[in-house]
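Please find one structure pasted underneath; my questions will follow.
With one protein chain withheld, the remaining protein chains of the complex are depicted in position.
Think of it as A and B in the order they're written, each chain with its own count starting at 1.
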Amino acid sequence: MKQKITFKRLQDIPPVAISMGMMLWNKTGTWRYLRPKYTVKTPPCNEACPAGNDIEGFMALVTEGKLQEAWELIKEENPFPGVCGRVCFHPCESSCNRREYDEALSIQAVERLIADSHFKMKRQKHPPKLQRKERIAVIGSGPAGLTCSYHLARMGYGVTVFESYSSPGGILRIGIPEYRLSKSVLDHEISEIQSWGVEIKTNAHIGKDVAFEDLKKYRAIFIATGAHRSRSLNIEGERLEGVVAGLEFLRRIHMGEKVTPGERVVVIGGGNVAVDVARSAWRLGAKKIQMVCLESKDRMPAFPEDIAETEAEGILVLPSAMPLRITPDLGKVKKLEFIRAKLGEPKPDGSLNPIPIPGTEFSLEADSVITAIGEVPDLSFLPEDVSIKKGFIEADEMGFVHPEGYFGGGDAIHPYHTVAGAIGSGKRAALAIHEYLQGGWSREKFRIIQVGQKGTISVKKYFHPPEGETNPPVVLFKDIKTDYFEHQPRVGISKLSIDERVNSFREIHSGLGQEEAKEEANRCFNCGVCNGCDNCWIYCPDLAVKRKNDRYEIDYDYCKGCGICFEECPRSAILLEEEGR
Amino acid sequence: MKTVIEGSHAVSYGVMLSRVQVIAAYPITPQTHIVERLSELCASGELPARFLKVESEHSAMASCIGASAVGARAFTASSSQGIALMHELLHWASGARLPIVMANVNRALAAPWNIWCDQIDSLSQRDTGWLQFYCESSQEALDTVLQSFKISERVLLPSMVVLDAFYLSHTYEPVDIPDRERVDKFLPPYEPKFKIDPKDPKSFSSMTAPDIFTEMRYQMQQSMEQAKSVILEVDEEYQRLFGRGYRMIEAYRCEDAEVVLVTTGTVTSTSREVIDHYREEGKAIGLLKIRTFRPFPSEDVRKKLKGISKIAVIDRNISFGVGGIFAEELRSALCNEDERPMVFSFIAGLGGRDITQETIANVIEYTLEQDQPKEDILWPDLKR
Partner (left out) sequence: MGKGKGFPEEEYMMSGHLACSGCGATIGMRYALKALGKDTVIVLPASCWSIIAGAFPYSSLKVPVYHVAFETAASSATGVKAGLEMIGDSTTTVLAWAGDGGTFDIGLQALSGAAERNEDFIYVCYDNEAYMNTGVQRSSATPFRTWTTTTPTHQTKEEAKKNIMEIMAAHQIPYAATASVAYPEDFFNKVRRAKGIVGFKFIHILSTCPPGWRLPTHLSVRAARLAVLSRIFPLYEIEYGERYTINLKPEFHSVREYLTLQGRFSHLADSEIEVIQQNVEKAWERLVKKAC
């Protein structure tokens, strides 16, 4: 009974003071001076992912066992969950709030499980809802090029990809070894992209097999040729037989050529390519492998986990050393001379500035020398009017390039050197191309699709702008109510033992099982996003939090604004605002 | 069944016949025999009631309130310090309109300690909204217990059945214990209109605002008024069934009396003897027994005392600063009458002092002699 009762006559009043109605007429919402509101904040993992995955979103789905939905969610942003689930440097894990509580979530392993469980399913062809008439040319079928193609195809555009090599994938195909990324996984994800109607022409090198002029018939051109030109050492003996550039070495392996590095191998370089080279050489029978780099150990650009694996596989890492010369024997590589060096302030062009330490020369013997000191784009095929700066195509934050109609992404425009960075870049360019073709582009649109402050964007936000704040603040660890979480270490991921790895390019890490992934996903704080934990509903003293569809809404008629819901939300998904009257 | 029993036990049998369901009591001399007999009756199964051996009188009344609120017939007994301790809850019981019956054995209140007969304990509770019946004999005590359940359950106000300590509680008298069948006909099971019921959940006695409170108190007063006719109705029915009736007051040989002696409790029995003696000597002295103190039988008293020139009230109690309580209430009842008797107020028998025939005679003599009392409060048995 919500009415107020009034007694008009004596006979209406009972002799005993007995209740005749409920207190529901009393709308205690009038007491309030603060108002709680359900909100969505930005989880730090989502902000950190250059590919723009909705990590919190897919974690929540995994806890419910909804792997197919999780896969679809990832695919709204990133066509390469299987790849990223294996090779990404997972900045998401480095920014995961859980790492300050016990250990970061094994986000990468869960992403891999989602992708791997999908592989077993039958592929479908997806006709896009809208078939647009514009056709776009994409140069390069690496992660940037294919991601851009994928999103454009999903929007209904016709896309033709020109790939110079005999099989698509770019660095994914030729640069990343099989033991890190199984090519069957790559093939599967590329064919998924093709199932959207993307046409890939292989052995179609622009400037050689295809004239750049032929591309002018496309309404827009996206240049994503990556960085495949290895830097030279510029030391004596660099052109001796037995000296090979790292990317070339890897390309030969992946193209199926027989590669024999010999017993003693010296790898020069401290980045991911150098590491991949060293570890591939070990699998090809090299017995003594030494990796020498200019950087100190802690400043090696390679991913720390990979450096650790490198050493576990018996490869010696020799940091802080500068190569002086390579001396031959009988025309082939015999010995390398090095000197220890410190790194001074970087040179004006940004390159490293080693300062040799006198009297610290040493030499190493080698059957082959593999150089991996950095890769830069080869832009020689581009017409002169495309603006280039410091060796990269000059592109703005969304990938617009001068002149109009040209777009760039991936390592061709910026030394991302990460698959996730390239994916993000390809995605931004797809939206830029779409905006360009539809006749409008504004900075405001770019601002609205941001996820956090690190430049990550979301395609989903572009097509379905959220209500309320478009880029809410990122949740910090201090915003999490850790009392509601038990300490639990992250799930262990099994690896092949060293013995199992020798002479084999089998993937080192096995993936998670479904139950393991679910348990790991349950560790997720779901920063800033309601996951239906019921805390607000449980603790509201006024029963003003009502359940609605798996989530909640506040009955403002009765909410007294105490703020307990705000405080007890473990994941900071409730705001308290001033009550406007 | 006719038998010779203690006054206390007469009350116990009254309770048993009333099919009381919950008894909560705490011992205090001289109430103890009431509850001890009840304990035995419960243990033997003759009275299938829950006997709650609570840890104080205050808790006894609280438990009775709880039990009565649920619809069970509840009873307790106390005296002196015990009933004083219950005071807060006596207000509660009547405000909650619960038909609890309590036997109070009139005993003095400390300090200093005194365990003997004095009416101050029950009279101190006169504002609590309880009906009060002052019994003269053991028979009357038993009969009044039975009647009071019926009356209380009708008017929804609790009743106090009052007995003199020792003089009535611990003396043996012949008592006719009525048979169950007839009592059951007279007193059906308790069917409350308002009760705690999980099938029909309600809140009882919540905060009641000034705009309603007056009406609720008015209703209580109306019920108290209504009690007068209910008491008579029930008494008449009881008389028809059991051959005994007491009404609210009893006038004994008051026709053309010069002086009417007004008494309550066992003093009444002694007074009857004294009156008879006077009448034999040709002196026109009458006796008015007041049985019902609450509601005060003002109309009956006014009627019966019409034309009487003097009344001598014996109070076995004193309200300090004003005097005997029965005298005060009588004055109140009579004050607006054109013709009203002169009220002589006597305090006697406090703390168990025997009110002898001599004391009563002195009271009557003084009243006969004086046109008006020399003082508002007269102390006939005071040592001088």
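Here, a contact is a pair of C-beta atoms (placed from the backbone, for glycine too) under 8 Å apart; a residue touches a chain by one contact, two chains touch by 3 or more.
Just so it is clear, the structure is predicted and the values come from calculations on it, not from any experiment.
*Asks:* Could you tell me which of the visible chains the hidden chain touches?
*Replies:* A, B
*Asks:* Among B:L17, B:V35, B:A62 or B:C135, which one is in touch with the chain left out?
*Replies:* Within the whole complex, the residue contacting the unshown chain is B:A62.
*Asks:* Consider the whole complex, including the chain that is not shown, and state which of B:P198, B:G243, B:G282 or B:G321 touches that chain.
*Replies:* B:P198
*Asks:* Touching the hidden chain in the full complex, which residues of chain A are there? Just list them.
*Replies:* Here the touching residues of chain A are 5, 14, 17-28, 31-32, 63-64, 483, 531-535, 537-539, 541-544, 547, 555, 557-558, 560-564, 566-568, 576.
*Asks:* Even though one chain is hidden, which residues of chain B still touch it in the full complex?
*Replies:* The missing chain touches chain B at positions 21-22, 24, 49-50, 52-56, 58-60, 62-72, 74, 88-89, 92, 196-198, 201-209, 212.
Rule of thumb we're sticking to: only the chains that are shown with their structure count from here on.
*Asks:* Please name which positions on chain A make contact with chain B in the complex.
*Replies:* Against chain B, chain A makes touches at 7, 10, 13-20.
*Asks:* Chain A touches which residues of chain B in the complex?
*Replies:* Chain B residues touching chain A: 96-97, 156, 194, 202-206, 208, 212, 215-216, 218-220, 223.
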